[in-house]
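Taken from a larger complex, these chains appear in their original positions, while the remainder are omitted.
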Amino acid sequence: MQTDNTAILLIRCADREGLISAITAQLSRLGANILYLDQHVDREHAHFYMRVEWSLNDFSISLDDFRVIFLHEVANKYNLSWEIHERAKRERMAIFVSRYTHCYFDLLSRWKAGELPVDIPLVISNHEDLREETEGFGITFMHVPVSKKSRIEAAEEHLRLLSEHEIDFVVLARYMQIVHPRVIDNYTDAIINIHHSFLPSFPGAKPYHQAYERGVKIIGATAHYVTEELDAGPIIDQDVERVDHKFCVADFVRIGQDVERKVLSRAVQNHIDKKVISHNNRTVVFS
Amino acid sequence: MQTDNTAILLIRCADREGLISAITAQLSRLGANILYLDQHVDREHAHFYMRVEWSLNDFSISLDDFRVIFLHEVANKYNLSWEIHERAKRERMAIFVSRYTHCYFDLLSRWKAGELPVDIPLVISNHEDLREETEGFGITFMHVPVSKKSRIEAAEEHLRLLSEHEIDFVVLARYMQIVHPRVIDNYTDAIINIHHSFLPSFPGAKPYHQAYERGVKIIGATAHYVTEELDAGPIIDQDVERVDHKFCVADFVRIGQDVERKVLSRAVQNHIDKKVISHNNRTVVFS
């Protein structure tokens, strides 16, 4: 259950005693009613993760003032990596798409149904095909063709468009191009890709064909943040479905598309809810 | 990952602002290093649940002193239902069993493998069959026959044995008798039963036969705390397995036994870890 007038504080730091108390005490002094508090200690690496969400209804100061106070009184003292989000300020999400529509339309229909509380001002595609449907949703559709020669120019155009539309994060809805490192550098942990296999099995091209050839009995899909190494970024979510000898490659594709939809939408939902913290190529995903 | 020298505080109360901060601040002042903190607000009923586990290594006072301080400084003020457990003090678990062995041996083998950190001083059965195997595990086996006439005498004997062996909680490993209300009254949220159906489907006798007759495509098992109403107590865990028309009742039984083992052992594990809070016939199970 969500109310819109809340703030979310995400924290990551070396594990130390008294962290939870220091943070919750400060919030409490300022009138915060804590709605959710999740924390995780990775004991092997002595690392601490925390997500706390509180109502701003009775909060005694502005979030901007809180940022200053929190920085001086807590964050510096404990050497925290931290960020604060305000639910009422919707993030701005762009979608990159090629010609596959199953994940793309699934995201748009969930968005229309109010399940994804974001703004979607921009869709970028390397094909013209989906212009009409996209504009029907009231979203700007930009065709940026990509060829081997034009990869850098395309990347510059991507960055310009993302900046112009003040995009916070990007979803690759089965975008069939490799995103240029320049774009990735500017959107760390802010580009979500769906790969149509249970990674690290079958990275790269044609994973359903690979899975069929290997004779696996379960296929899957993986949502991950994009890093420079292909299909090797931090995994946000995965899911699977059982197959057997009766299924041909086309069946793998058909069944896999349902898994892709499920995994990608769940990952995007968790990203929007600020439940994902990425560190050292692994993720903490609070539930 | 668990260390043994920790304490666990479970809290349940009407939701109020400042609860988390008040509790963590007090723990922090006393030198507690919080290892896990889980909380849940049931907004519909404005109810608050919390589980906090901390290391006793640097804790500045004894747990007995803490109980007094916590009572006066926090629990009374916020009108908390609360309990404190010490991991190093293993709980004492009894098992009731009849003739089915699959759940019973599964629990014993997990216990032997160190997965279930409890003491098991006592097994009670309405049959003699499993005496030898039980005593082979170094556990006292008590045969308490139950007939329609002897139900009250059996209940008295159950209570006497449970008291004599200082039992904290009871697991019914497919015990084929209804536990007497007098016993239930003395062990609220402390008797765990495994029912071999996906409750509330097919309560009562022969659920696999009922499931087969109804033609369901999925069967399941349910672990729950025992209350006076048969198979209607708060559910701790459930799981399922897919079946189809090729399966006869005997197949349902065979497949169901694996599900029963899985669900019961998981419920017992969570009970031992003090991750289950029961309220109004529903449970919060922290993960």
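Think of it as A and B in the order they're written, each chain with its own count starting at 1.
Heads up, the rule we're going with is that a residue touches a chain if its C-beta (ideal position, glycine included) is under 8 Å from a C-beta of that chain, and two chains touch if they have at least 3 such contacts.
Bear in mind the structure is a predicted one, so any value in this text is a computation, not a measurement.
The total count of identical chains across the complete complex in this file is 4, with 2 shown in place.
Please note the rule applied: only the chains that are shown with their structure count from here on.
Rounded to whole angstrom, the centroid-to-centroid distance between chain A and chain B, based on C-alpha atoms, equals 37 Å.
Contacts from chain B toward chain A in the complex involve residues 1, 17-22, 24-25, 27-28, 31-39, 41, 43, 58, 287.
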